[in-house]
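These notes concern the structure reproduced below.
Removed from the display is one protein chain of the complex; every other protein chain stays in position.
Read from first to last, the chains carry the letters A, B and C; within each, the first residue is number 1.
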């Protein structure tokens, strides 16, 4: 398989929190080679990633460089896959040119996730470009089949990943609207300094109650309305979703357990747990941990992921593994995490 | 009003987290005088509370002493009110004697909260003593009327306090089972060292899913079944409850807002908030902050308290204020908190 | 003493972390009345401080307003004392006018602390105005005597406060250069969002090694060169200084203890401790805790303060108490803290 080592790739937005995790995963991956790491934070004359992330000194000798559109033809000749860890609108702006140049694009932003145009516009405040592929798979990895001819894959958001992985196996058992209570670490807000993510300001609280742009994304992924309340928690990484859903009459714990087993027994990156998962169990991993209990004719699901890995970078790599027919967890089994 | 200053009181369990908050509140209260602070941690020959809580040196010169049953008659002569911040079973064991000696007892444990004997036994694993007053008010302060003749008052638990304050004004608008997702700071587990509350082990996770002893207490307080999922969070103090409840058809935001206004507009220790409250907003205070939003025919309520104050010590003092006809927030308006 | 209640005052920079603590202390002070709280964050038409600090709702009903220079004469008529919690250069710019208008100015910035002009310029990058009072006391409260005729008082910085309080009693016993290792909570960097104080970036580390502007200030306060290494710690409030100093030959523990007793036995806001103080012991208080051990002919001092209180707002109020001949700790004995 030494030849597959030669799948060259590039990362855009390499200095953001998801970007640097992508860089780290791809750099250590046995079958991808990272050729370019673009970042608008890079100085013109190339900047070692360790100057922004000193923890990577001596471990990850990657050079950041700024992107210029006149690099496109060179890029298209030298790499096959591009990962975009850019702001939503920046992704929307650059993706068409990359696709047209023949590159396969895994986009980690929200630019291409929502299929409904008006829902997209309402959530993101801009219209998507016209010249896009007809089919843009929504890459919830355990529920997607990539065949290696797709041009653009929308990598799900962090909250939708954990929520949908938790809910999809049991949707046929649920009667009504699931309610998703989710708490995210602060890294979910990105690396840019802001008042509400300042050290002294962070304190567990809900935000965007019933108005968060991930609500329509979850609804699309599970095929049903959902009530979604995100919270900011006082920790760096990880999301814990506690989900409440009314069950159809007579659904037993055994039925629920069987549904999860059928969905995930063969999936290496989903762990079905006997106890409610703690955030620390998944931080630095590509796992999604799920625990579900039937109580008073409701289902209570606790699910946890690392928002920057399974909720972003690791899921993108998992999708790329699938795209190129590698084992799904290839390069994703080490504990770690840069930020 | 100088004469009311003379209401002498005692605290049992004075060195625990709720106990020391009680000691601090009573010591600074204009109309109570703290005469005794009993603690099984105290050495026989009296121990300054600052030797256990050095932050109190020079601020709170209270002496801890061990309790012995032969102190009872002396205690009954010298104080009028006793606050019990003891383990559940210890409270159950000592309360009858204190009541029989003529003392008014505010009990912060769970020993006297559940009216149903079998629910009590299932939750706490011991039967309550027989020789108790016929009426033991459940002291959810904003929803209780004490007239000053009661002998024993059960102070609500921390989770039930925030959950019930959030739900009671709107129960008539709710159609079905409310779901309470609550995250508590680690001080809720008490001062005793334990593996799961060790610094390196704490990480946001649910526990006691649908089996916590506060579930029947909330159900009793709101008069309806409830689904309750407590979580341990990585912070010291405070509880955030995010509550999901299906609404009766057609209930509007205005109706909800009016219900809260009617319940709490005149209450000095409940704040109705325009934004979801953060834990930090209530830590060190006796406030309960509530924010409620109608969405998709559900009510989403975010409510926060300091578990050791409004969820324990401050509510006990608020009840004692009511018992003696003082202003409800007397002695509770300073920001603070010992632990 | 009811007449002294009438000392009216104003705070500039009222929405910053030190500013809001000042507002809280003055609002609750028995002998000062807060007439104005100026803030550049305030909207033109007055803004409740609780809209920036929701924890203060129902507790501190103070209105923030923007400052305009045409308010000066009105201000000068209505208040006697002004507290400046402004950026250094803003303090330097506004103080002369306030003084000329007859106001007493307590300045919490670094604008007026360093007596040596060139040291000042090197530390702060701007020259001080010319039209200043000849004498500007450096207000290390326990070591300053204010007589009530001063026009401008420079309130010490947070690091210099804890370092100087720890060192001044024993300077005559020290032979050589003291080394101050100090760790500050993140609130010391102020409320403005910045990358290095973002939640995900904060991690214990030294900064400004031997170049911090508080080094010359400490040197000035103790009258000797000093080596000072500040660190940013992953907590919100408080400073712990661990100080290493070579002793003159033969200095005993008893001599050291006696020096501290002589300096501070009568001081209500310095606590001499038998154990090394933890940050939590002083957070929310106006205390400075000091513990000193003689070992191998060196003195090892551990000292702790709350950077926003004893290191800023509370020390300013302590100085104002002294200025008006009130008890030094008046209004400073409650536990608390807003941020």
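In this section, a contact is a pair of C-beta atoms (placed from the backbone, for glycine too) under 8 Å apart; a residue touches a chain by one contact, two chains touch by 3 or more.
This one's a predicted model, so the numbers in the text were calculated from it and none came from an experiment.
Enquirer: Have a look at C:46, C:127 or C:204 and name the one touching the chain we're not showing.
Expert: The missing chain is touched by C:204.
Enquirer: Just to verify: which one of A:91, A:281 or A:322 makes contact with the chain not shown?
Expert: Touches the omitted chain: A:281.
Enquirer: So that we can see where the missing chain sits, which residues of subunit A does it touch?
Expert: 24, 28, 54-55, 57-59, 268, 271, 273, 275, 277-278, 280-285, 287, 333-338
Enquirer: Which parts of subunit B face the unshown chain closely enough to count as touching?
Expert: 17, 186-187, 191, 193-195, 197-200, 202, 234, 236, 339
Enquirer: Across the whole complex, list the residues on subunit C that are touched by the chain not included here.
Expert: These residues of subunit C touch the chain that is not shown: 177, 179, 181, 183, 203-207, 209-210, 225, 227, 229, 231, 233-235, 238, 240, 242, 244, 276-281, 293, 295-296, 298, 300, 302.
Just so we're on the same page, only the chains that are shown with their structure count from here on.
Enquirer: Could you put a whole-Å number on the gap between the CA centroids of subunit A and subunit B?
Expert: Each chain's C-alpha centroid was found; their separation is 41 Å.
Enquirer: Could you work out how far the Cα centre of subunit A sits from that of subunit C, in whole Å?
Expert: The separation of the two C-alpha centroids amounts to 46 Å.
Enquirer: Which subunit C residues reach two or more other chains?
Expert: As it turns out, subunit C has no residue touching two or more other chains.
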